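Not every chain is included here, but those present sit where they belong.
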Amino acid sequence: MSDAFELDFNRQERLGFPEVIFGASKPLSVLKDILQAYQDKGLNALATKVQADKGQALCQHFEGSLFDQESGIFLLQEPRVASDKHDEVAILSAGTSDAFVVNEAYYTLQFLGCHAERFNDIGIAGIHRLLGKVEQLKRFKVLIVVAGFEGALPTAVGGLLSQPIIAVPASIGYGVSEGGHVALNTMLSTCANGISVVNIDNGYGAAMAAYRILRSLPK
Amino acid sequence: MSDAFELDFNRQERLGFPEVIFGASKPLSVLKDILQAYQDKGLNALATKVQADKGQALCQHFEGSLFDQESGIFLLQEPRVASDKHDEVAILSAGTSDAFVVNEAYYTLQFLGCHAERFNDIGIAGIHRLLGKVEQLKRFKVLIVVAGFEGALPTAVGGLLSQPIIAVPASIGYGVSEGGHVALNTMLSTCANGISVVNIDNGYGAAMAAYRILRSLPK
Amino acid sequence: MSDAFELDFNRQERLGFPEVIFGASKPLSVLKDILQAYQDKGLNALATKVQADKGQALCQHFEGSLFDQESGIFLLQEPRVASDKHDEVAILSAGTSDAFVVNEAYYTLQFLGCHAERFNDIGIAGIHRLLGKVEQLKRFKVLIVVAGFEGALPTAVGGLLSQPIIAVPASIGYGVSEGGHVALNTMLSTCANGISVVNIDNGYGAAMAAYRILRSLPK
């Protein structure tokens, strides 16, 4: 019977970045076995959307690992971003409620060795907060913009800044905006030019899309 | 057999505004009969969403009537707004594509004897256009804000102005925003405070909601 | 790293009403910090949709605060409505199941210094209950109408009364009406003239929309 798991270890070689583990639907024992396989090869590994109880158990099991409870990110080895990196990715969000998505992007970028900075609470209902940050944001190479509810922040950002922008809808809201579908559709429908979008709550995917861009740029 | 139509003529007396005729699904002959009944009583009448061919036929049939082809509004008598009225309702929209909804609100307000002014092309992808109009907009008693695609204009307006705001989603867009549902949901989910919403393309309803407010105000 | 929260304290000055805190998705510690920042400035603050355990903890922490468990409204300081205010907003609902939304509107209006009165159990399946209240309701400046299930109450109210009406769908129902979407769509589709709508369960938004109107009226 050939029913054991089979990891895609050569993805790093093929694409320049490793396979990542979707933690939500795997039992603790399976996660441990997969992570052990990475550790045995001397590789770091990233698991996303790990529930709190599983994450804490993994953290105790693997020395030197990191678990961010808000986002459910688990890293086999706590990452160290090179000190000479700066202004690579700015992660903007409309409110502190979006922190679980912001952090998923933030830690994924750290795992990939990139510098990221977080800008919270700049929702467009108080547009002056965004206007006051425009000059500072111009320095960054890629912008990730997270928003729940009506998800209009990327449209405003896209009208003021010209870098690559990756929009991430967050599942924050109630009534019609419950689950993040309104934010997603708003971002896909944006009148601002050239904004691309990832799945609801997919901070990890936004970080990977940013990484594909950063790899193309000169060091 | 009691199958003829029965009009709610006493709505004016009961509520202070007349019944209005939904034109889209009524055959020309039925529309003519209904409008004739109003004319026979010496009343003006408003029909909404009248298709072009029916509207033109009605216009020829009823002397002194007005038909706006863009919005499908038909008025039995062209309205005259009192010259001393000013700054009652501002109708803002994100682009010229929304004109069919803007005009439905505009002509309904004229029918009701109110002053209205239209502000087009102030979508938030170029936020400076809205910022430049804020002082001018402060003069108006009620704001109607029309937008298609992602429908984020009311959120930005609501963060800058404090009057009553009625948001109207327009069925302008494609892909996920086809039909106006994204704009509707964005408006319902807005982070701005105290914006209320009417049905997609319901310029008429927004005008009526504005009229309910204007009636409460001192002359 | 710029990841702390940044409050929009000048919204009161800019718009005449303060920013409000969405409590549902914020951890207790974040809520405490935000509310402390308001208290330090000597301001009252309103948090909506606070879960019971967090609300009770906040209530113990901040002396003189108020927590309404049914609606999840938390007020930093219990509000005092001026005794000469009367007949500003009537909040109608179809049944006692809607109380959680009714109360969210009620306490928000108190927070804003407005007088509000609640009228429960006047669903249209027993239309005589509404008919018997029409004269009493004519005294109020603005009507907020809350309904779950098929959400038809605003239509009936709108055919009998001429004030501004803000309809609020409640997430009460089962089968097709689970989640409040049927009530929302009914209200948006209403044949009554000039009713505007806010998001499902958004008693707070309805209160704010009423407040935008009340501010326009002469004292």
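Some observations on this one:
Residue numbering begins at 1 within each chain, and the chains themselves are lettered A, B and C in the order written.
Just so it is clear, a residue touches a chain if its C-beta (ideal position, glycine included) is under 8 Å from a C-beta of that chain, and two chains touch if they have at least 3 such contacts.
These figures come from a predicted structure and were not determined experimentally.
Whole-complex tally (this structure file, single sequence, 3 chains shown): 8 copies.
Criterion: only the chains that are shown with their structure count from here on.
Distance from each chain's C-alpha mean to the overall C-alpha mean is smallest for C. Chain A and chain C have CA centres that are 35 Å apart. Separating the CA-averaged centres of chain B and chain C is a span of 27 Å.
Inter-chain centre distance (chain A to chain B, centres taken as mean C-alpha positions): 43 Å. Contacts with at least two other chains are made by residues 11, 184, 199-200, 202 of chain C. Every residue of chain C that touches chain A in the complex is listed here, in rising order: 1-8, 10-11, 19, 22, 24-26, 30, 34, 49, 169, 171, 179-181, 184, 199-202. Interface residues of chain B facing chain A in the complex, by the touch rule stated above, are 94-95, 123-127, 149-152, 155-156, 158-160, 173, 175-177, 181-183, 185-193.
Of all residues in chain A, those touching chain C in their complex are 95-97, 102, 117-122, 125-126, 128-129, 172, 174-178.
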